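Complex shown without one protein chain; remaining protein chains in place.
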Amino acid sequence: MSKYIPVIGLEVHCELKSNSKNFSSASNGEGEVNTNLSVVDIGYPGILPVVNKEAVRKSLMVALALNCEIPEKLSFDRKNYYYPDLPKGYQITQFGNPIGINGYVMIDVDGVEKKISIHDTHLEEDTANMEHLSNYSLIDYNRAGRPLLETVTEPCINSSKEAILYLEALRNIFLYLDVSDARADMGQIRVDVNVSLKRPEDKELGTRVEMKNINSFTTVKEAIEAEIKRQTEILESDGVIEQETRRYDEVNKCTKFLRGKVDAIDYKYYREPNLPEIKLTDNFVDSIKKNMPILEYERKKRYINEYGISNIDAGTLTKDKKLSDYFEDIIINDVNPKETANVIVGFLLGYLNKNNMHIENVEILPKDFGEIIKMMTDGKISNKQVKDIFTKSLNEKKNPLVIAKEMGSQISDKEEIRKIVIEVFKDNPKVVEDYKNGKNVTGFIMGLLMKKTSGKINPGVTNMVLREELEKL
Amino acid sequence: MVNDMTKEELKMLANKLMFEMDDKEYETLLSEFDITLKQMELIGKIKDIDKVSPMTYPFDLELSDSCLREDISNNEISFDDMKINVKDYEDNKVKLPKVVE
Partner (left out) sequence: MTDKLIDEIRDKMAKNEVTSDMLFDEAVSLGNKYQSDYNSFVTILEKKEEEEGNSKLSGIPYVLKDNISTKGILTTASSNILKDYIPLYDATVYEKLKKAGAVLVGKTVLDELAMGGTGTTGHTGIVRNPWDKNRMAGGSSSGSVSSVALGIVPFAIGSDTGDSIRKPASYCGVVGYKPTYGRVSRYGLFAFTSSLDHVGVIARSVRDVSYVMDVIKGHDEKDMTSLPDEDIKYEDYLENSVKGKKLFYINEALNIKTDNDNLKEIIKNFENTIDKCRELGMEVEKVDFGMDLLEAIYPVYNVISCAEATSNNSNLTGIPFGSRVEGKNVNDIMMKTRTEGFSELIKRRFVIGSYVLQKENQEKLFLNASRARRLIVDRMNELFKKYDGLIMPATEDIAPLFDKASDKLSDEYLILGNHLVLANFGGFPSITIPSGFVKDMPVGVNITGRAKEDYLVLNIANKLEGTLGYKGQVKNNE
C-alpha cells in the first residue's frame, strides 16, 4: 500500500443526440464532411444563437438522474479563446449557472457503495473537428455547435478502479436516458482527468495535474495509473508536483508535459448577452420528470425485488443496457423473468463471450426467445434442450422455434429408442445372429431403425443406444 | 486600483488577442488605461455598489422554456457556399498550415 492517497476528479464531455445543433438548426447527425452547416456555427458576423429545446430537455434529464439541483432560470456564458476549431472565438457554455449542480452517483466498489459527488453538469457546444496532417491541417465544421453536456465530479475518486466504475455508471445514465449513444470510440464521450496525491494525514489536497481529451476508458485507467506512479516517484524523492496539463502517451505508457500554469489560458468567462435568462417552468421540469426512463439501479432493484433474480445476475443484466433491454423485451410477453435471467446469464452470455459476440449480434427475436423459455417452463422441453435449441439457432442463424419443432418431432429419448432397438432385434433374429458371428451390422440396423420410424429417430442417440444394446447381446 | 501597467504587459495582452500594435500606440493606450482605471475607481466607490447585481440585459425579457427552439434540422449552407470566403481548402475542408510549428 502506497503512503499516498490519489485524489481524482473527472470531467466528462458527452455529445447529446438531437436533430439539430445546440444553438443553430444545422443537423446534429452523421454526414459527409462539411455538410451539416449553418451560418451560426461558422461564426459569421451578425449571427445569433438560439437554444435547442431538446438539448435542454436531455440535459435536464441527466441533471435529474444525477440528483442535481436545477436552476430556476437557464443562462449561458462565453468562454473566450483563440483556436481554429472554435470559429466564433468563444464557446457558449454555462459557467456561473449550470443546468445541474450538487448531484451524486452511487457506484458499487467490490460490494461497497460509494457516493461520487457531482459538482455540476452543464450544457455547451462542441468545437469543429481538426485533422492534423504532416505539414498542414484541415477543418471540418460538422461537429461545431453540437450539443455537449459536461459533467464534473468533485475530487472524490480515489483509484483508477473507482474512476472506471464511475465512468461506466455515468455512461449507463446516458444510455438508459437515451440522450446519447455515448460511444467513446466515436468521440461521443471524452474525458478530462485531474489527479493529485495526498498523505492520509493531509487536510489540503495536493497540486493537481490535468490530462485532457482522453477518449477511451481503458486509456483513462492507464493515464491515471501512470500519473499516480509519476507523482508518487516525485514525492518519494522529495520533489514538488507542478500544476500543469499533461497528455497520456499510449505507446510509452506515461504522461508527458503539455503546458504549465503560467501558460494557463484566462477564458474571460462572461454572461452570453444574446441569450436571455429563460425560466424553467414547473410544467416543463415536471413533464421531464414524469417521462424519465427507468435507470440502471432502478431496473436492478426491480429485478431483485419483483422477479427474485439474484443480486449478481440482476447486476449483470442491467450493467449492459442493450442486454437489459433484450431481457425486458422477452419478459414483456408473460415469460418467467427468473428463468429467462437464468438462461441469459447461465447460457447466452457464455455463448456470446466464447464467440466474441455482443447482444446486438443476436438475431433471435425476443419474442421467439420467450417462446422457447415458455416451452421449458411448461415442461415440454428440458433445460438441456433449451440450450441445444439456442446453440443451434445461434450457430446456424436459424429460427429457434423451427429448430424446436424439428427436435420435437424427432425421437430423441434414450429409453424410447431403446425400446425400438430391442423390437428391431426381435423382428430380425438373423441380423443378431450375424452380429454374434462377428459381422458388422451397425449400418444395416440403423437403416432398419430409420425405416421403422420413417427417419424420425435421432441418429446420435440411436447410435449410442444401439452400441449399448449390441454389447449386451 | 493603481495603474502600474507597463508597455510589456500591454504588449502581452495584445498578443493574447492575436495582434501586434504600433509601438507608439502603447503610449496612447497607457494613458487610456490611466483614465479608465481612475474613472472605474470612482465607480467602485459608489455606495453599496457591491450589493448591486450586474446588469447584462437592458431589461428582463421574462422568457420561459416555451421560447426554446424546436429541434428541427435544416442545413442552410453548403461548403460550396462557404468557398466564396475561404482562402484555401482541400477535400471540402478548410485548409491551414500546421497549428503549431
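For the reader, a short list of remarks on this structure follows.
Letters are used for the chains, namely A and B, taken in the order the chains are written, and counting of residues starts over at 1 for each.
Please note the rule applied: contacts are C-beta pairs under 8 Å (C-beta built on N, C-alpha and C of every residue); 3 or more make two chains touch, one makes a residue touch a chain.
Just so you know, these numbers come straight off a predicted model, no measurement behind them.
The missing chain, though absent from the view, touches A, B when the full complex is examined. Here the missing chain is touched by one residue of A:78, A:190, A:208 or A:279, and it is A:78. Although one chain is not shown, part of chain A still touches it, namely residues 39, 42-51, 78, 80, 82, 84, 87-90, 137, 139, 141, 266, 268, 270, 273-276. Touch with the hidden chain on the side of chain B covers residues 1, 10, 13-22, 25, 28-29, 32-33, 35-40, 42-44, 46, 49-50, 52-59, 61, 63, 67, 69, 76-77, 81-82, 84-88, 94, 96-101.
By our rule, only the chains that are shown with their structure count from here on.
With each centre defined as the average position of its C-alpha atoms, the distance from chain A to chain B rounds to 41 Å.
Put simply, chain B touches chain A in their complex at residues 17-18, 54, 56-57, 60-79, 82, 90-99. Contact residues of chain A toward chain B in the complex are 18-21, 25-29, 32-39, 42, 50-56, 74, 82, 84, 130-132, 135-141, 271, 273, 276-281, 284.
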